[in-house]
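For reference, the structure I am asking about is given below.
In this view, the complex is presented without one of its protein chains, the others remaining in place.
Letters A, B and C name the chains as they come in the text, with residue numbers starting at 1 for each one.
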Amino acid sequence: MPRLLLFGFLGVVVCAASGFVLLELSNTSAPAQPIAFDHWQHVTKPDGAQLECTFCHEHADKSAHATIPNTDTCMGCHQSIKTESPEIQELADYADRHQQPPWKRVYWIEAEANEFFTHKPHIRASIECETCHGAVSQSHTVKRETNLTMGWCVDCHKQRGASVDCYVCHR
Amino acid sequence: MPEEKAQQKPQWAMAIDLDRCTGCEACVVACGVENNVPSVGPAEAARGRAKVWIRIERYFEGEYPNIRARFRPVMCQHCEEAPCETVCPVYATYHTEEGLNAQVYNRCVGTRYCANNCPYTVRSFNWFDASWDAPLDKALNPEVSVRGRGVMEKCTFCIQRIRKGEDKARDEGREVRDGDVVPACVQSCPATAMTFGNIADPSSQVAKLAKSNRATRLLEELGTKPRVIYLSKS
Amino acid sequence: MQKSIALGADHDINTDLLRPLCETGIGWYSIATISGLVLLAAVGAFGYQLYRGIGVWGLNRPVMWAFDITNFVFWIGISHAGTLISAILRVTGAEWRRPVTRCAEAITVFALLIGAMFPIVHLGRPWLFYWVAPLPNGRGLWPNYRSPLVWDFFAINTYLLGSIIYLYIPLIPDLALVRDRSKGLKRKIYGMLSLGWWGTQRQWQRLEKAVQVMAVIIIPVAVSVHTIVSWDFAMAIQPMWHSTMFGPYFVAGAIFSGIAALILAMAVLRKVLHLERYLKPVHFNNLGLLLLTMSLIWFYFTFAEYLTTWYGNEPAEKVIFQQKVSGPFSPMFWTMVTLCFVIPVVVLGFKRSRTIKGTVIASAGIVVGMWLERFLIIVPTLSHPRMPFNWGSYRPTWVEVTLLTGTFGYFVLLYCLFVKVFPIVAVWEYKEGLATRPAEVKAAAAHGD
Partner (left out) sequence: MKRREFIILTGIGATTASMLSACGHPENKLIPALIPDDQYVPGLDYWKASSCALCEEGCGILVRTREHKANKIEGNLNHPVNRGGICARGQAGLQVLYAPDRISGPMKSTGQRGSARFEPISWDEATRLLAGRLQSIKEAKSDSILFATRYPHGVNRVAAMLLGDMLEGRLMWTDSRMIHDLGASYDETYGAPQPIFDIARASYILSFGARFLETWRSPMRYSKAYGEFRGSQSRGHGKFVQIEPRMSLTAANADEWIPARPGTESLLALALGAVISREKLVKADALPAFLSAPLERFAPEDVANQIDIPADVIIRLAREFAGSERPVALPGTEPHDTSSPATIAVKYLNELVGNRDKPGGVYYSTSWINSFDSVLHKIPRATLAKASTATNGLKDKGPLSAAAQAGRDAASSPAAFLLDANQVGALLVHHVNPVYTNPEVLERVKATPFIASFSCVMDETTQLADLILPDHTYLESWDVKPAPGVDPQSAAISILQPVVVPELDTRQTADVLLAVRSELGGAADLPFDSAESLVKHTIAELSKSSASGRPSTTTEDTTDEPVQHALERGVLIVPAGAGRSTEPAFDSKSNTASRASKIEVPESPATTGESALTLISYETATFGMGGEAHLPVLQELPDPMTSVIWGNWVEISPQTAAQHGIADGELVEVSTEWGSIQVPAIVYPAIRSDVIAMPSGQGHTAFGRYATGLGANPALVQRGKQIVEAKISGTGKKAAVVRMGTMEREHPDLKR
């Protein structure tokens, strides 16, 4: 009986621990996206489009959300460009159906943090996108490169002389 | 250095003219809608759990027929020497550089000590998770947290509106002006009894009202130095 | 120091005092089962509270603390039994203490464990209790050292640690004794616990030294703990909380309720474990006298507190004064006065009634009365804030009542387990007493019989 209890207890501990580990892992993993979008190709590739971030993430400078472009934006170019690619065809299918690919979000902050991150003031303060999002322009798949912990945010705020008042982000 | 910095920040304060306040409670609804303050329902309300960030206190004076009633809106007084701040073990409530008594929900562990030490009884506790029958939740303000259970909440002087006002001023490359920031209660007030602004700016409306000879503060004798100024009935 | 007691007597005492460890009667089983079930109910209630939210309690605005903090203060108060009896009596060298000390020290540890639970249990989000501790974390945040709750955290942890050490050190020779009389795994465990005690002269000397040092250290710690607990209230600005007297008032109340709890525990142990030979009427008589003293001190503090409130006539305090003395809380208030002052003074004031039965009756009343005292400090003040528009009331729910009864179940269960594993009367101390002052002990025994 005590042995059973012991095992039971250990089992719970192991489950909990592995749960946390998985939780942490899932935070940093690169989720599989419905369409293999390649940032490098759009931004950095020498003979590519060499787009600005805000070309697609067009609301970053005026809203809380940078937003993912809808298929209309994509099709603006891909109506004629690289239409032979199966990925683009898939994209075109979505656009025809007036649907959006179920993109997976890569960066988020848990709702229970009661946190109100806003892109706009960061862009206004000329913070590079890559400060928080890592070298997206160089990567073929996006994965979470920073953990967005509070200490990490606060460090940067301190470095740049931004307010570290809790009420700046939490409310 | 930090002192100087704090000096530059606006110091928010509110003035309430009790001569004008009619007790209509428009501010109460304004606050509830703006700040996602839930209705708890009759059963919970009967247990004393109704949530409000601002209430109208009504006191009768005298006896019939020479009886009078007086109204006083009471919200968090944003005391400069706030009794709630010192007792919180985790700094979930603290004083900001802008003179606000802040309540950080996600830091709150729920000792309720702050509420017990508040002489104004303005703090509400989330006994359960707040809920709205669908689709009432569509009306929630996306700029304000929906507080989970076990945390304290109270008036923030509409911090989200302060931030928006400041954001607007910064967009226009200027300092925050009088009138940029209007909390929900002040906005709604039908009799224009409430004024909000930067008390550190002597030209602001609220700073002028604070110098009025009718200006009083609630339970002034406790030395909490509230940032809400009541202009007494004359 | 000579250990020259007749082998036969020594053996008898050993067997007698270690009997509970070997023999398990139906009484033990039934008590353990009942207390375990009561505890289980409380655990269930707590689980329900975790699942639903703390709203399952009767708390409201403005009464944000009630049973939870009452229980907290109450049990921390009970924990003062160990300190005073054991440490003060040890420091002052009161010989009659010998069979009583361990019983008292165990109370301290158990009551502390229970009391310290409540600041966690009462949180809105109990799973985040560790935020009160200064642990390094990714947020770069520290606790607020200005908060009396953080002081509580340190004070209670210090006290708990100290009490455990203080319970443990005098236990070592007895653990060795048990080790010597057992075999197999049990022997191994007791061997580990007795830290290689072989009863050498040096070990005895060091033990005595350690016990003495701990006794001296634990007294100020105990006093500070309840003072800090009292500051949870006294540091607040609420009427009838903000009192300079609360420190000593609480300490006195704590010792008062602690002695009462000790008398109750001793009486039960005496009956259940057949320790009539060791826990004698003299002990109850002496503790009864102490209790009488504390009752008078408690009444003095209470009287002074209420008199100054009444005389001062400050409006906010007057409201609460009236609530307690003549308002809706008055039945509880006068019950408290009766239980904590009238009955104890009458029963304990006369030698004739200062019997085991008498002290037990007085003690039971005091334990209840002192719980009421804490409740009456907390709830009337909270339910009547300064602005009368917000006055409220409070009514507990089944969850709170279950949690309260559960604490008693927990306490009894812990005690049951303790007496099963450790000798509840310090064998070596008792024997030491017999050796050093046989005459006195005999006299005491004669007096008691």
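The criterion applied here is as follows: contacts are C-beta pairs under 8 Å (C-beta built on N, C-alpha and C of every residue); 3 or more make two chains touch, one makes a residue touch a chain.
Just so it is clear, the structure is predicted and the values come from calculations on it, not from any experiment.
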| item | value |
| --- | --- |
| Contacting the left-out chain in the complete assembly, out of A:52, A:72 or A:130 | A:72 |
| Contact with the hidden chain (one of A:52, A:93 or A:110) | A:110 |
| Where the unshown chain meets subunit B, residue by residue | 17, 19-20, 22-26, 28-30, 32-34, 39-42, 45-46, 50, 52, 55-61, 63-65, 67-71, 133-142, 148, 184, 187-193, 234 |
| Interface residues of subunit C (partner: the chain not displayed) | 47, 50-51, 125, 127, 310, 313, 315, 318-319, 322, 387-391 |
| Residue numbers in subunit A that touch the chain omitted from display | 8, 12, 15-16, 18-19, 22-23, 26, 59, 62-65, 67-68, 70-72, 98, 100, 103-105, 108-112, 118 |
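By definition in this document, only the chains that are shown with their structure count from here on.
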| item | value |
| --- | --- |
| Inter-chain centre distance, subunit A versus subunit B - centres from mean C-alpha coordinates, in Å | 36 |
| Geometric centre distance via CA averages, subunit C-subunit B, whole Å | 43 |
| Of all residues in subunit A, the ones touching two or more other chains | none |
| Touching two or more other chains - residue numbers and ranges from subunit C | none |
| List of subunit B residues in touch with subunit C within their complex | 44, 47-50, 55, 57-59, 74, 83, 86-91, 94, 107-113, 115-117, 119-121, 123-129, 149-152, 219, 222 |
| Residue ranges of subunit C in contact with subunit B within the complex | 52-55, 57-65, 119, 122-125, 128-129, 131-132, 141-144, 146-150, 153, 232, 235-238, 382, 385-390, 392-393 |
| Residue ranges of subunit B touching subunit A (in the complex, touch as defined) | 94, 96-98, 100, 102, 104-107, 143-145, 147-148, 156, 159-160, 163, 167, 170-171 |
